[in-house]
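Omission of a single protein chain aside, the complex is shown with its protein chains in their original locations.
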Amino acid sequence: MKTIETSRLTDLAQALSAAGYRVVAPVAEGGVVRLREWTKGLEIALEAVPVNSMKDFLFPRSEVVARFALQEEGGFTPATNERSTPKTVVLGARPCDAAALPALDAVFNWDYRDGAYNARREAVTIMSLACAKADEHCFCTSVGGAPDGIAGADAILRPADGGKRLVFEPLTEKGRALIPAAAGTLAEGTAATQTPVAPPRRFDPEAVGRWLAANFDSPFWKEASLACLGCGACAYACPVCHCFDLQDESDRRECRRLRNWDSCGFGLFTLHASGHNPRPDQSARWRQRVTHKFSIYPQRFKTLACTGCGRCSRLCQAGMAIAETCQRIEALGR
Amino acid sequence: MKTDTAAVPASAATFEPRITAFVCNWCTYAGADLAGTSRLQYAPNMRIIKLPCTGRIDPLFVLKAFENGADAVLVSGCHPGDCHYTSGNYHARRRWTMFRKLLAMTGIDDDRLFFSWVSAAEGQKFADLVNDVTAKVRKAGPFRASNPGRKEC
Amino acid sequence: MLAALRDAAKKLLDEKRAVLVIGYADRAGRPALFASKPEDCGRLVYDASCRQNLAAYLGKPEVRARMPVAIVAPPAVLRSIVVLTAESQVATGQVLALAVDQDSFLGTFDAAAAAELLRAKYPALGPAPDLLERVQGLSKKSAAERAAFWAEEFTKCTRCYACRAACPGCYCTRCIVEKNAPQWVSTAALGHGNYTWNVMRAFHQSGRCTLCGACEAACPQGLPLMTLNALLDREALEEFDARPGYDPQAKPFIGSWDAQDDHSYMR
Partner (left out) sequence: MNDDLYKPFLMSIETARDEAPDVRTFRLRFAQEGDRAQFFQRYRVGMFGLYGVPGEGESTFCVASPPTRTDHIECTFRKVGRVTQALQDLEVGQSLTFRGPYGNHFPIDSWKGRDLLFIAGGIALPPMRSVIWNILDRRAEFGKVAVVYGARTTADLVYKHELAEWAARPDMTLVTTVDPGGQTPDWKGKVGFVPAVLKELAPSAKNCVAVLCGPPIMIKLTLPVLAALGFAPKDIYTTLENRMKCGVGKCGRCNVGSVYVCKDGPVFTLDELSRLPAGDM
């Protein structure tokens, strides 16, 4: 059994970095824990669930998808657009982060293969960290996950010996490749892994999906969405939300076609050029969000588009909590 | 808006400041005209963008100029009381008072952002102003490295 | 205190002086509670953990369709209601404030009465000392240091617009970042667009911000947005003697002028 002292995680990060990996890890800055590129000197913060999800590193919030050289006299020619896909290890992703990967893989390979996503996906190794505790927003167990779930992960670190140690368990080839790269920071040894603390199961996603598929016009949505102020905090924090916008930006010499995150919570998301909006109010938008995750996704991809990480509810200024909405939906279905 | 982002070679010896000036049509632009017709010599570093009135100069214009690589921005219009539209420059003045404080807080201070009143009769003042601003910006150096709003893609 | 608040809210609904009461719910995180039945009012609370400015809901079409509305309002929210009234965003009599402060329920007020209450009881609301310290600390640094500080902060911005959604003052039906002909503000969550967005967001609050802090509280990335708002608040006060939210008849700060306004920085 490979183990590492929790206090030596930065050594592991350093070793992986020296082995040529870009290391992404949770770091506390300005009172907020955020997954970011790790550089020497940064402490790794394992306590809190980071505000951002891992998707930042697979599907960045803004990326150039096409370039054009603009000509002085008008007109353009296509220009090459280099893809940057550094070999990356995400150290300390949560199981609920890793669990998002199958859902993202599904949409980004749905008949049309999205090269930019897949290139990053292939270059990333996920070393997740089993959760030693859950807060009131966590609900992974309601959506098929677990605090020590391994879906999507290449390796998992399990807290042991009262948190002093972590047991490293490789799960895939990519995960095993970390062992030589870790260059001795992982030691052979034994440790007593802790039983992870699971949040209570709050609803049955299949029951929720059934109600959603049959109750599109329910008055429930108007009331349930009243508090929503229509920002994109939930979608941007979500490890699965993948909606995007394509926007051109240019100066005199070059146009860059950018893919930027977008959110179904925004009023302009579905607005037609004619002025017609299929989702004219926040209730339609909140319904889309919940329906996409618990009904449309299972229908199309046989997987939920929610991993129960709870980020959306943890961050929502208006207290919109998707697990609570699901609980209420389940009750309505009974 | 299509503007130029190409980097100007930044070595101190060859640095030529690129300064964007937003000026009103009635006073400062006429003052610049007068400077020209009077054959006054002044630094060639300023690109003038003429607008009807300082009241029409949206703070976004200034941010756009910095975003696209301006080393400095000058805003200039009619003296108080002289506005062609009676109060456009008074409106602008209050806006600029707030805006320059805000920009200074974010790192664009009065080495980079200049304001002036230049009337149609002040050709000499305009020439002196351009020379003075250019000299200050030259001294401050290229703005790329420390410009908080520079374009990055 | 809570009993008085709940009774007053209940009375407004009972007497049909309000169709809807928006307050804080007695649940973790203190989310908004929308009470349209008198019996819902029993779940209203107010304490220091209430961070949302509920006046932000006054811009929401679903709420505007249910006027008159009463809002649980600590002093900063009272100011927001006064500002919105001065800016003709809410009609007189359409919004009632259930005024609260840390330890008491102060009564039910319309915008004019709320302004009177503010003038009498909180005549000089301003940034909290720690916020002022943030402003002063940064002001002492060099321009390059300030630029580096904000560039680093704004890099974190994902453009989720939670700050905009949180703010009662951000009521435009189509925000400047959503206008695309021309596209003034880049929508990409990259340095330049993030800088322009955050600077313009703050600037549009000039002389209007009531320092409620909801934007900063809403920011998932923890950006110190209030540093900019507080700076502009002090500037408006010191240069123009402007204190937003004390007069429902006040002229808009940026839309008005005085021949005596300072212009010492003009060349």
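By letter and in written order, the chains are A, B and C; residue numbering begins at 1 in each of them.
By our rule, a residue touches a chain if its C-beta (ideal position, glycine included) is under 8 Å from a C-beta of that chain, and two chains touch if they have at least 3 such contacts.
Note that this is a predicted model, so its numbers are computed, not measured.
In the full assembly, spell out which visible chains the left-out chain is touching.
Visible chains that the missing one touches: A, C.
Which candidate, A:21, A:168, A:236 or A:269, sits in contact with the chain we can't see?
With A:21, A:168, A:236 or A:269 as choices, the missing chain is touched by A:269.
One chain isn't shown here. Among A:78, A:162 or A:180, which residue touches it?
In the full complex, the listed residue that touches the missing chain is A:78.
Counting contacts across the full complex, list the positions on chain A that touch the omitted chain.
65-66, 68, 70, 74-76, 78, 81, 107-108, 110-116, 118, 213, 216-217, 242-248, 250, 255, 257, 259, 262, 264, 269-274, 276, 278-279, 284, 288, 291-292, 295-296, 299-300
On chain C, what residues meet the omitted chain?
On the chain C side, contact with the omitted chain comes from 180-181, 183.
Criterion: only the chains that are shown with their structure count from here on.
Any idea which two chains share the most contacting C-beta pairs?
Chain pair with the maximum contact count: B-C.
For chain A versus chain B, what separation do you get between their C-alpha means, in angstrom?
Taking the mean C-alpha position of each chain, the two centres sit 44 Å apart.
Between chain A and chain C, tell me the centre distance in angstrom, where each centre is the average of that chain's C-alpha atoms.
31
Which chain C residues touch at least two other chains?
186, 188, 190 - these are the residues of chain C that touch more than one other chain.
Could you list which residues of chain A touch at least two other chains?
62, 249, 258
Tell me, which parts of chain C touch chain B in their complex?
On the chain C side, the touching residues are 135, 138-139, 143-151, 154, 176, 182, 184-186, 188, 190-192, 195-196, 199-200, 202-203, 206-207, 227-228, 231-232, 235-236, 239-240, 253-259, 261-263, 265-267.
Would you tell me which residues of chain C are touching chain A in their complex?
Within the complex, chain C contacts chain A at residues 25, 27-32, 34, 51-52, 56-57, 60-63, 153, 156, 158-162, 164-166, 174, 178, 183, 186-190, 214, 217-218, 220-222, 224.
Provide the residue numbers of chain B that touch chain C in the complex, in ascending order.
Per the touch definition, chain B meets chain C at residues 1, 59-60, 63-64, 67, 80-81, 87, 90-91, 93-95, 97-112, 114-117, 129, 132, 146-153.
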